[in-house]
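One chain of protein is taken out of this complex; the other chains stay put.
Up next is chain A:
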Amino acid sequence: MLLAFDTSSPTVTVAVHDGTDVVAELTSAETMRHGEQLTPLVDQALRQVGIVPRDLTALAVGVGPGPFTGLRVGLVSARTMSYVLQVPVYGVCSLDVLALEAFDTGVVTGPFVVASDARRREVYLASYDEAGLRAGGPDVQRPADVATALPVVGEGAALYPDAFPDGRWPLRPAAGWLARCVVEERAELHDPEPLYLRRPDAEIPRAPKSVS
């Protein structure tokens, strides 16, 4: 029994995979507020399948890139559950989750790009080959600098249609596909380390300014 969740996008998504298929998949009713929504959704998903946390044998978590605050909710939850339950936790790049869904559902066929919202008029972006494998990225980029006519999966295309005219579904990662990434080993599996891709905003102060 694998529990998967991703908090890298505005939506919290949770799924349970029994080794054969996804047996529960829940999406938050509200966007944002990851910290308030994740644990209730996990609780609900486990109840729906009729299992308790100790029945879990593995965890999967989306490691971003994505807005830091929400991202950390998923990562600290995954690490803590892994420690308590003594089960492995696998991290997957959240852009790979979008890529697998688009590839397996036939939304894309040739090479494509995945772009999500990085705020500040930038996108998190990765490129994929015709076999659906990541060929470049993830990076944080200005849309105009990486404009492409290739199909673009994810929210980036919806936000920046000038740079990415061929937008495709899905818009946000779904935990069911995250679970498949891990169970079917269809993506690179990482430690549960966040892909921040940006340094913290912090300035080293100058000498104290004069007050008189």
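Please note the rule applied: a residue touches a chain if its C-beta (ideal position, glycine included) is under 8 Å from a C-beta of that chain, and two chains touch if they have at least 3 such contacts; residues count from 1.
FYI, contacts and distances are computed from a predicted model.
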Chain excluded from display, named as in UniProt, from "2-oxoacid:ferredoxin oxidoreductase subunit beta", "tRNA N6-adenosine threonylcarbamoyltransferase", "Multisubunit sodium/proton antiporter MrpC subunit" or "Phosphoribosylformylglycinamidine synthase subunit PurQ": "tRNA N6-adenosine threonylcarbamoyltransferase"
Residue of A:43, A:130, A:145 or A:185 touching the missing chain in the full complex: A:43
Option from A:10, A:143 or A:194 whose C-beta touches the chain left out: A:194
Residue of A:4, A:81, A:163 or A:187 touching the missing chain in the full complex: A:81
Chain A residues touching the omitted chain (full complex): 33, 35-40, 42-43, 52-54, 68-69, 72-73, 75-77, 79-81, 83-85, 194, 196, 200-205, 208, 210-212
